[in-house]
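Only one protein chain is missing; all other protein chains are in place.
Chain naming follows the written order as A and B, and within any one chain the residues start at number 1.
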Amino acid sequence: MTPPRRTGRPAPRHDPARRLLRAGSRLARAAAVLLVVVAAAVWLPHLLPGSPAAAALGPTATPEQIAAYESHLGLDQSLPTAAWHWLGNLAHGDLGHSLASGRSVTDELADRVPVTLELFLAGQLVALLLAVPLALASAWRPGGAVDRIATAGAFVWLAVPGFVLGLLLIWLAAVQLRVLPATGWTPFTRDPVQNLRHLVLPALTLGLTEAAVFTRTLRSQLLETLDQTYIAAARGRGMGTVRLLLRRTLRPSSLPLVTLVGIGVGTSLGGSVLVETLFAVPGVGSLASAAIAGRDFPVVQAVVVLGATGVVTATLAVDLLYRALDPRIAHDHR
Amino acid sequence: MTGPVLDVRSLDTVLHTPDGRTLPVLRGIDLTVGPGECLGVVGESGSGKSVLARSVLGIHPRGTRATSTGAVLLDGEDLLTAPARRRAALLGTGIAMVHQDPMTSLNPVVRIADQVTEALTNRRRLNRAARLRTAADLLAAVDVPDPARRARAYPHELSGGLRQRVGIAAALAGQPRLLLADEPTTALDVTVQRTVLDLLDHHRRSRGLATLLITHDIGLLYGRAARIAVMYGGRIVETGPTEAVTTHPAHPYTAALLRSVPRVTGPLRRTLPAIPGSPPDPARPTAGCPFAPRCADARERCNTEAPPVHRPAPGRSVSCHYPLGTPESTP
Partner (left out) sequence: MTTAEPPAATAPTQPAQPAAPAADTGPRPRRRPATGTLVAAGWLTLLALTVLLLPLLLPGFDPLHGDFAHPSAPPAPGHWLGTDASGRDVLQRTVAGARASAAVAALTATVGLLGGGALGLAAGWFRGPVDRLIGFTTDVLMSVPSLVLVMIAVSLRGPSLPVIGVLIGLLTVPHFTRVVRAVVLSLNERGFVQAARMLGTAPARILRREILPHVAPAAVGFAFTATTVAIVAEGSLSFLGFGLRPPAPSWGGIIAEGRTNLGSAPWISLAPAAVLCLTVLAVNYLGEQLRSPAPKGAAR
C-alpha cells in the first residue's frame, strides 16, 4: 500500500506510446490463447478412441468412405496444417457443416446466437435489478435487518445449483401455479409477448444466482466507499440519503461489478448450456449440448472457439476498461 | 447580529462501541466564537478536537454512534435539541466544514463543478450551465486559476493545494455562518499551507465568518486566531487570547506544548523537549485531571479531584488546580 501523498502533483498522464504498447501486447497474448484453443478444437476428433470415421459411419463403412470422411474433416492432416485450414475457412465465414443436420454451422450459429444473447442480457438485467437495491440497503445499514437477511439469503442461494433452481422455478411457476410455460421458445420477432413469457423462467434462473454474487460484491464495495471522507463531506453539505447513495456512492463502487458483468459475458456459454437444455431454448448452449452428445465435430469446434473468443474478448475489454477508469480511483481503492 | 455565532456549553460527547461500551471523548466543553472571529483549537491526536468539530456539525463517521449532551448554540439556536430536519437544513448553509485530506475529501468520479455547488444543489435545482457558472465563480473566489476549466475537471486532475481550495470553495458555497476547519493544512506542503490559511483568513474577514480552526500545530495559530483553546484528553484545559496564552501559558500542558515547538531562533538545543508519556485512553476515564500522569507539577489532588475552572484574567480560563503564574502554583 503506497503511503498517502502530501500535496500531490496531478496524476501523471500515461505516456500514450506505452499505453499502446501494453494494449498491443495484451492483444497479442489474447490472440495466442485463441490460437491454442483453435488447435485444441481442431485436434478434438483425434481424442476419440479408435477411428472417428468408423464411429460415425458405422461398421459397414468401406475404406474409401472412411478415407473420404477423414479428409473431409481434415483428420489426415497434421495439426498445424489442419488449424491453418480451419482458420482460413473461418476467414471466409465457413465453419463447416453440421454432421447432424447438414446445415452450415454459420447459419446454425446465426440462428442461435441472438437467442442466447437475449437470455444472457435478460439474466444480467434481473441480477442487477435485484442486486443494486439490496446492496444499497444492506450497505447503508450494515448489520441491520435487511443486511442480515440479504447476506444470509445470498449465501444460501449460492448453494443452489443452476439446474436445481431452474427445476424449482418450473415446479413453482409452471406446475403449481401454472402461470408460465415450463419450456419452449418463441422468437421475439414472431410474437413478443410469448417470447417474454418464455423468457421469464430461464432469465430468472440465470439472474437469481448472479444476483447473489453481485449483491455480495457490490455490498462490500459500497461499504468501503461509504467510509470515505468524500461521502462524509457530501453529507456535510446537506445531501439527502437517496441522492447520496444513487449519485455519489454507486459510481465509485461499481468497478468490481463491471468486472463481474464482463466476466459473466465470458462464462455465459457454460451457464447457457444448462439453462437452455433445461428450458428447451434453441440457443447456442443447447446446440452445443446436442452436438457434443452426437459428436458433431464441426459444430463442437465452432462452439468451443466461439466460447473461448467470448471469454478472451470480455476479459480483455474488462481489463482495458478497468485501466481506463483506474487513474480516477487510483488513490482510494488500493 | 450580536452575540456569538457559536456558543458551546458543557458539551459532553460519548461514543458507543460495537461491543456495547461507552467512551467519553468530550467532557464539559465550553467555547464561543463570534462573527468574523477565528478561534484556534489546538491539541495532540486523541485530544478530541476532531470529535468536537463533528459533534458541532452533527455528522460522525459511519459506524460510529455518538451521543452529545449539553448545548451547542448556533446564533442562539440549540442544535442538540433541534429536530433532525432542522439540523439537516443547516448543513452547508449554517455550518460548513473543511476537511483535512484533500486527496480523499473529493469524490473521484464526480466533476469539481458538481461537488463545489452541492450546498446549493441539495436544496434547489441548478441546470448544468448554471452549475458550471456558479462553480467557476466559487472557484475564482478562492483564487483557483482558470476556474472555468477547473470546474469541468475531475479531482485527480488537480494538485493537493488546488483541491483544498476546492474544498474551501465548497464549504463557502452555502454562505455559512460558521466554518469548521479540521486541520485544513496538515496534508499540504508547507509552502502551500500559508496560502490556504491566508485564504481562510480573507474570507473570514470579508464575510464575517466565525471560524473554528482546529490544528495540532500551535505555530499555525499565531497571527491567525485571535483566541485559542487548548484541548487535552477530551477537555479544554485553557482558553484565552492567543498572544497571552502563548507568551504566558497558565496550564502546564500548554507550557509543555509550547516548549516542544522547535524554534529557528534562540539557543541551539540538542534534544527536542517532549512530553513524556502518552495521551489518556478514553476507555479509562479518571476522576482527576487528565493531564496529571504526565504533568511535572502534578500533586496529590490532581489525581483524585477534577480541576476547577479558574478565570485569571478577563477572556482567559484555565482548568487546573495549580495554574502557572498564580500563587497556587508554587508549592
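Observations on the model:
Simple rule for what comes next: a contact is a pair of C-beta atoms (placed from the backbone, for glycine too) under 8 Å apart; a residue touches a chain by one contact, two chains touch by 3 or more.
Source: prediction; values computed, not measured.
Looking at A:Val164, A:Leu196 or A:Leu246, the residue that reaches the missing chain in the full complex is A:Val164. Interface residues of subunit A facing the missing partner chain: 26, 29, 32-34, 36-37, 40, 44, 47-49, 123, 142-143, 147-148, 151-152, 155-156, 158-164, 167-168, 170-171, 175, 205-206, 209-210, 213, 217, 220, 223, 256, 259-260, 262-264, 266-275, 277, 288-289, 292-293, 295, 300, 303-304, 307-308, 311-312, 315, 318-319, 322.
Rule of thumb we're sticking to: only the chains that are shown with their structure count from here on.
Note: centroid distance subunit A to subunit B, computed from Cα atoms, is 52 Å. Subunit A makes touch with subunit B in their complex at residues 4-11, 142, 226-240, 243, 248, 251-252, 327-332.
On the side of subunit B, the complex with subunit A involves touching residues 57, 59, 61-63, 88-93, 96-97, 99-110, 115, 118-119, 122-123, 154-161, 167, 170, 173-174, 187-189, 192.
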